[in-house]
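Only one protein chain is missing; all other protein chains are in place.
Coming up: chain A.
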Amino acid sequence: MSVALSILLPFIASAFIPFLYRRVTNIHLGWFVLVVPVVLFSYLATFIPRIASGKTFINTFEWIPSYDINITTYLDGLSMIFGLLITGVGSLVILYSIFYLSSKESLHHFYCYLLLFMGAMLGVVFSDNLMVLYAFWELTSVSSFLLIAFWHHRKASRAGARKAMTITVSGGVAMLAGFLMLYVASGTFSIREILANLEAVQASSYFVPAMCLVLLGAFTKSAQFPFHIWLPDAMEAPTPVSAYLHSATMVKAGIYLVARTTPIFGGHEVWFWSVSAVGLVTLFWGSFNAVKQFDLKALLAYSTISQLGLIMSLFGLGSAALSLGYSADTVIYTQATFAALFHLINHSTFKGALFMMVGIVDHEVGTRDIRRLGGLMSLMPFTFTIAVIGSFSMAGLPPFNGFLSKEMFFAATLKITQLDIFSLDAVGLIFPIVAWIASIFTFIYCVIIVNRTFFGKLQPDRLEKPPHEAPIGMLISPYILIALVIGIFIFPNVLGHYILSPAMASIYPSFPSVDELTPHIAAWHGYINTELIMTFGVVVVGIFLYRTLKKWRPMYQLIPQKYTLNGIYERVIGSSEQYSGALTKFYMNGKLTYYFIYIYVFFVAILAGYMVYADLFSWNPSNDSVIEPYELLLVFVMIAAAVAIIFAKQRITAVLLNGVLGYSVAFFFVVFRAPDLALTQLVVESVTTALFLLSFKFLPKLQPESGSKAWEFTKVTISIAVGATVTLIGLAVMNYDKFEPISAYFEDSYNLAGGKNIVNTILGDFRAFDTMLEVVVLFIAGLGVYTLIKLKAKKEGKDVED
């Protein structure tokens, strides 16, 4: 009940923002908004002891029960972590934004979007129903789109927002398809019920496709290789947004999805390899590219990508335990998952602090370009402290929490080499090596952040404002975060016991909760092990590479812009626009004749094609009536007149020949016992011919059809094909004589309708509706004719309608 209310609260609050904005002008709007996450955080925190003792909370509100779509909130250890992160970091970010954004900005938009995002994010992590999860998932994409383009007058903001939207929504749609497959396989949208029915799901042929599609959604959202390209561009957003969405929450939605679906898919080889390999590639690629950035936020964006890859690969490694099944030996592989969860929290703390630090630097000196920064240490000592602690934690150095998770990461990659499933014995050694190399790059960019910003020479003439320390309000939030960075290092087991241990139970529901699932973290092992040596190596090699950075930096220029992932993305988007435009222009050329050709070709292809396919052509003249000589003559007259029209050079010839056709049709009506038709046809043909002649004065003379031979040939071919199709279908239809006609009924017209002319009784009595509407048609046509003649269009392009 109450968990659902906590999802609802941000949405309700966001609805009141515009009213508050209008009423309250002297107090910064953020103070009111701040109440929401603080209340939610405290409320969720009250659940911690109960969750830690193994309880879960579930509530269902019926939404569309007939389709099994209900708003089911499920609070367990895993959603708890994310709920606390979202509300906790959310509170700090809003506090920070109060000092970061001036009241001149359109704050009501900003906080409205931010609250929408927060509510959507809480919805994602608390939903048990896949469809509801998807709905909130897309809402995070939309609100993030709005937040990235907050300064919508800037072109780069709009471009970044569009790119983020395109990539994350594509992944979201893939994920939706995966969810639907899961539904087909399991018969339910509820994650818990899918878990209860796991064997049927795993036996289904949809299992692997569903897995791949869900992973696609997770990878795009969490900026995994090669979908990471939207994240650096999303840095056009205001810094509080970058800190909140693009480091602590939204990019972790994909991680959450992977963690949440691990019990479903985790035991499969494809899952193990795609999650851990993609994570590892992302880890390396992100850290490698972060080193070459000059913009601090871009650097942090790539470092976020890299760290997300690290977490992702750890979840992949941890899933190995699921495929082995529970035993005392396999349980050590679950430590990778534990490390993932641990690093997830650590990353949110130090990355949030670092983004806020960059925001402060940007805010106080007016630039984020490391080539213009330097020597700020003595001027901004408090900011410097944040940078050092955040960076060193990110680099994995003691005494900060990043050190612990980095050690556990190394340990997990080392352990996985001892496995002999999934052909790991052959390539398993890649894991620790790539992890180690990526850690070196991580160390290098961490040093760059601190060194290039705060050491070296101050360049006052290249800064936009004289540098000075930030106001205290801006420093509160990052200081709380770095306090956590150190606090978690000192008391890691508090976090492990209360927060991480119940989450482990959510990821390994089939495992009995043993102590091995939640390892005791020791900050100092008391002895020297391989991980510690690896960390030592990272520092030594990292320092060496940083010193020689100038020498190997040109290596980054080796890949031309065209072949970077961004370049490829731009080219694919650009060329798809170009080619679809060219294709449309090619066939939609604005010429009526061409459209007629398309229609005729389809007519012939579909009808004649089907007739040939089903072998329906037949001709049986045995029931035909006798041909009289005068009928034959009439037929020849018509054919001659029709063919002559084609060659008519003058319009009078064409019209008169058309008259010949019309009168011949009237004669046929006479011959075929249809007196009413003959009368009507004679009159109508006379009037039509008169109309043609009347309009001659106003219409141009017939021009000779100037066309190439090929064009003429096309026209003739199509005409003959259409004529032949009609003929062949007509002949085949004549044999289709399965039922008696209903006309015998109308022959009783005198008794039924009091008329002796059967045709007239049909028109006036039996089927008078047709006649009425036909009169309406005539009436409308008359009105149309009158209007078209009477209404004179004005010259100079000024129409009467305007």
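Convention: a residue touches a chain if its C-beta (ideal position, glycine included) is under 8 Å from a C-beta of that chain, and two chains touch if they have at least 3 such contacts; residues count from 1.
Just so we're on the same page, contacts and distances are computed from a predicted model.
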* What does the UniProt entry say the missing chain is called, choosing from "Na(+)/H(+) antiporter subunit C", "Electron transfer flavoprotein subunit beta", "Sulfide/dihydroorotate dehydrogenase-like FAD/NAD-binding protein" or "pre-crRNA processing endonuclease"? -> "Na(+)/H(+) antiporter subunit C"
* Asked: Thinking of the whole complex, not just what is shown, which of A:212, A:379, A:597 or A:616 touches the missing chain?
  -> A:597
* What chain A residues would touch the chain not displayed? -> 588-593, 596-597, 600, 619, 621, 623-627, 631-632, 635, 638-639, 642-643, 645-646, 651, 654-655, 658, 661-662, 665, 668-669, 671-677, 680-681, 684, 687-688, 691-692, 695, 698-700, 702-703, 705, 707, 715-716, 718-720, 722-724, 726-727, 730-731, 733-734, 741-743, 746-747, 749-750, 756-759, 762-763, 767, 770-771, 774, 777-778, 780-782, 784-785, 788-789, 793
